[in-house]
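Encoded as structure tokens, the structure appears first; notes follow it.
Heads up, one of the protein chains got dropped from this complex, but the rest are sitting where they should.
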Amino acid sequence: MSNTLTADPSAPIKKNYLTGLKEAIFEEMEANPNMVCMGEDIGILGGAFGVTEGLQEKYGSQRVIDMPISEACIIGAAVGMALNGKTVLCEMQFIDFISCGFDQIVNMMATYHYRTAGEVSMPIVIRGPAGAYSGGALYHSQMNESWFLNSPGIKVVCPCTPSDAKGLMRAALRDPDPVLFYEIKNLYRLGKIEEEVGGADAIIPLGKARIARKGHDLTIATYGQNVYHCLDAAGVLSTEGIEVEVIDLRSLKPLDMATIQASVAKTNRFLAVNEAPMTCGFAGELVARVTDTCFEHLDAPPARLTRMDTPVPWAKALELHVLPSIEDIVREARRLVKY
Amino acid sequence: MSNTLTADPSAPIKKNYLTGLKEAIFEEMEANPNMVCMGEDIGILGGAFGVTEGLQEKYGSQRVIDMPISEACIIGAAVGMALNGKTVLCEMQFIDFISCGFDQIVNMMATYHYRTAGEVSMPIVIRGPAGAYSGGALYHSQMNESWFLNSPGIKVVCPCTPSDAKGLMRAALRDPDPVLFYEIKNLYRLGKIEEEVGGADAIIPLGKARIARKGHDLTIATYGQNVYHCLDAAGVLSTEGIEVEVIDLRSLKPLDMATIQASVAKTNRFLAVNEAPMTCGFAGELVARVTDTCFEHLDAPPARLTRMDTPVPWAKALELHVLPSIEDIVREARRLVKY
Amino acid sequence: MASTVSSPKRGTDTGATQRPQDLLTKEDHLAVLQQLYLARYFDVRLIKEKRRGRLTGTLYSSHNQEAILVGSLYGLKSTDWISPIHRDMPAFFMKDMREGWDRPSRKGMSIEDLCGQVWCKATSPGRARDNWSHIGSREHHIIHSTSMLAGTIPVAAGVVYADRLNGGDAVVLTYNGEGSTAQGVFHEAINFAAVHKLPVVTIIENNFWAYGTPNHLEYSQEDFARRADGYGIPGTVADGQDVFDVYDKVMEAVEYARSGKGPSIVECKTYRAYGHGDHDDDRAARYRPTVDESVTYRQMLEMGRQRDPISVAKKRLVELGYLTAEDATRYAAEGKHATQTTDEDFPPEVVDYIKRGVDAATQAATPPAEEGAMWVFREGQP
Partner (left out) sequence: MASTVSSPKRGTDTGATQRPQDLLTKEDHLAVLQQLYLARYFDVRLIKEKRRGRLTGTLYSSHNQEAILVGSLYGLKSTDWISPIHRDMPAFFMKDMREGWDRPSRKGMSIEDLCGQVWCKATSPGRARDNWSHIGSREHHIIHSTSMLAGTIPVAAGVVYADRLNGGDAVVLTYNGEGSTAQGVFHEAINFAAVHKLPVVTIIENNFWAYGTPNHLEYSQEDFARRADGYGIPGTVADGQDVFDVYDKVMEAVEYARSGKGPSIVECKTYRAYGHGDHDDDRAARYRPTVDESVTYRQMLEMGRQRDPISVAKKRLVELGYLTAEDATRYAAEGKHATQTTDEDFPPEVVDYIKRGVDAATQAATPPAEEGAMWVFREGQP
């Protein structure tokens, strides 16, 4: 990975997160003639962020549908297509707008397989740009995964690397169950995380966490852009002799408890970090599960660091105030290790 | 409280849960000329369960509005009325249908005070029949409070006695913030819980738990109809020499952590029981909070007993299978006490 | 309540003087009457079973509204889809009945399966996991309903979108109470269907009440068919008590849809025979007058009884000479409260057919408790 100007043709090609997603979507559209994409502005425009750029030109406006601004209908129609044999990828222009299709998700799509005692499964992926730390304010910053984690029948995924974006998107599109796919918009084109993303067979199974950094003093479980905050914090802590193990969950449901447990058995301390509001958020869920399954291993109370129970405000200082920061993670890690 | 046939005129009048609600609503409508009620079939019919029976006759169809079947509009219009000085009580015919007004709740109503930096508060109460154990199946059984607990700006209340129903409804209707009011339909007319409910001044502040049974071996925090299941379990356990303290939370947000902590400091053991799906539910939130604030006091891992991560099925045996039962509570309590 | 047609786009389509019903044979006419008996008897039977305490859940009677179901289903192709809701229970087993009541190839649910559902047994197509009308069958092209009113309209649109992608020509009929047309998703789905000219026929069963809320508090116009105008699609009004008028209007809409012209709405004016659900009969009787202060709810029930779809159909068959006046009086189910009818008021083959379902259901097992935890996901739970 030399940095010289003469390109090495055999050098691995590094791609960004958005390209990872895009490749999975294009390759699955190619491989699966029964796949349909729906969303607002995904065709002519190619999506607000360009994730589906070129897709309609290639696969036509019947399979890549520019929908009216009707989130409930997008989901409902996807359910109908799935009922009639299609695999459907739905875009929410921002994941925040998913609230407008909420009923169709939790009461129609999520329950279909259950209600029909397995007659009808719902191979639907709902994807959309998510996450704060970007000045998007209340309606362009949400991480609202908790709503869906408390609604039985929905899998939830959140990759933070280009190869995971590709591999998990492919796995989601091949999964028979509905998957909510949280894309971190701040990572879409982030140069420093570019990497090889694998070919048309790259797949990362849902439910397998990734150890992003090894350590033995504290286990941090996190996902999305907080993975990078935690890694940065781990770097700082390492200079103090504290070695943190950072687990990138990648998939929240199904959840890789085995990896978490093995880590906590080693570190005896646990911290969950995420950017959703605290109450009834997934960080609390992780604390409850660790408490339940690792109690005897714990030398400190399992803790969580989350967004405060507030919306995401606009002004930068306010936004950062309510979100977990690298400093917050460092401080909390120190507290737990010293406990 | 004699059971003879000759009525004692000085005997306190026992009322059911529904009457408690009804009295609070009628009395507040009388006291507050700026109060408006909205909902489907609440006027001419008097509500599917009769909670608002007679209200429209008394206060007219302008203040007691029979709405079209439009949950989003019910909430949105309530927001507009609140913005223009009204106090609004909205009925969801079953709390399950709240999903159809979801966006207006979490993104419009809940955030209004925050967005306007305190200019506009939202004295809105959304009430509706909730809870399982009644053969209502997927769409007439939900306890979906977790969605709203993870959405900043909403208070959540769930009474389980007639006097709490009355006192909390009054407090909710006088609160400047939006309150979601979970009524347990199985308790509406349950004779065995009838009691005095207090007069036109009876009020129970939000955020104060009630110790439903004293004990020293295990703290159980719960709400809704599970309070009765826990009390029944406590009765069984008592015969084995296990004394359980049962806390009826009454209000989930604001939450009375002081009462929980004081109890756990005494019992050193904690169990949260509720009937919502487990993942990201409020039982997990309680476990996380107890872990955080009472770790040193704990002799056993704080635990939870919830509905499985499934919808509520129709057939009785299936329904009971996925919900916490008295036996489940007894078993779990024994495990924790023996831990 | 004359049936009117008002369609900005259909123009010449409706100009034809020959109505779809004019192509029906004598056998068709007799089959339609028989189907009205079937639908009625099914409902009557459920009402009686419920009163005997043999059923759980709420019963939303389809009594008096059967012409809508029978008339709309009669001309469908096997490949077409339907999406019935709470008041349409008979539709589940009556879809595609024209092909023969028991042909295995028939794309309708068997009466045994449907009764399995009603009796909350393991033989229910959904294994009694959701209640009452909340079933369906992909195999039989019946969309699985939920409680959320209007919630299946976008699903229906998706079903036929997929079918069209596959080169099919299936039409989907969705059934909806007039009250449910106020839901946002109704609008989103019809708009989408109109944009893509999807073959979605929206049937509005206007029985003048949504639970305890009368028409004028749900909508600002008299005819719910007028909702169609906002989408530039045809909206027609049928006499929901006249099975042949329903047949005409729906078949026009179906042909319009199948020929690629797009969605439309058919409003069928009808009457509830009882309260909203069986728990509501007593309260309903006390409903205050509707906007037309001269008509009380009780009088409306009476009007319904007088224009019983069975009487209306019989009258027509007699007129056409397909039924003698004497034959017309043989089975006197019409105009009666369910509890006043006896099995003798129905043709024996109708009674037998439903009995088969009831017997199968009463003998069937209930699903084992563990099933409550199954099928949340396709491959076990996480």
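Labels for the chains are A, B and C, by order of writing; each one numbers its residues from 1.
Definition applied: a contact is a pair of C-beta atoms (placed from the backbone, for glycine too) under 8 Å apart; a residue touches a chain by one contact, two chains touch by 3 or more.
Since the model is a prediction, treat every value here as computed from it, not as a measurement.
Colleague: So which of the visible chains would the left-out chain be touching?
Modeller: Looking at the entire complex, the absent chain's contacts are A, B, C.
Colleague: Which of these touches the unseen chain: B:Met67, B:Ala233 or B:Val322?
Modeller: From the options B:Met67, B:Ala233 or B:Val322, the contact with the absent chain belongs to B:Met67.
Colleague: Looking at the full complex, which residue from B:Asn16, B:Gln93 or B:Thr111 touches the chain that isn't shown here?
Modeller: Final answer for the missing-chain contact: B:Thr111.
Colleague: Spell out the interface residues on chain C facing the chain that's missing from view.
Modeller: 182-188, 191-192, 194-195, 197, 216-221, 226-233, 262
Colleague: List the residues of chain A that touch the chain left out of this view.
Modeller: 40-41, 43-46, 48, 66-70, 72-73, 93-94, 96-97, 99-100, 135-140, 308-311, 313-322
Colleague: Applying the definition given at the start, please give the residues of chain B touching the unseen chain.
Modeller: Residues of chain B in touch with the missing chain: 36, 62-63, 67-68, 70, 72-73, 75-86, 103-104, 107-108, 111-121, 152-153, 155, 176-177, 207, 253-255.
We adopt the following convention: only the chains that are shown with their structure count from here on.
Colleague: Report the chain ID whose CA centroid sits closest to the centroid of the full protein CA set.
Modeller: B
Colleague: Based on the averaged CA atom positions, which chain is farthest from chain A?
Modeller: The chain lying farthest from chain A is C.
Colleague: Could you please state the distance in Å, as a whole number, between where the Cα atoms of chain B are centred and where those of chain C are centred?
Modeller: The separation of the two C-alpha centroids amounts to 37 Å.
Colleague: Measure off the straight-line distance from the CA centroid of chain A to the CA centroid of chain B, and report it in whole Å.
Modeller: Their C-alpha centroids are separated by 33 Å.
Colleague: Taking the mean of the CA coordinates per chain, how far is chain A from chain C in Å?
Modeller: 43
Colleague: Multi-chain contacts only, two chains or more: what residues does chain B have there?
Modeller: Residues 96, 99-100, 138-139, 309-311, 313 of chain B each touch two or more of the other chains.
Colleague: Which parts of chain C, given as residue numbers and ranges, touch two or more other chains?
Modeller: 127, 129-130, 134, 146-148, 184-185, 371, 376, in rising order.
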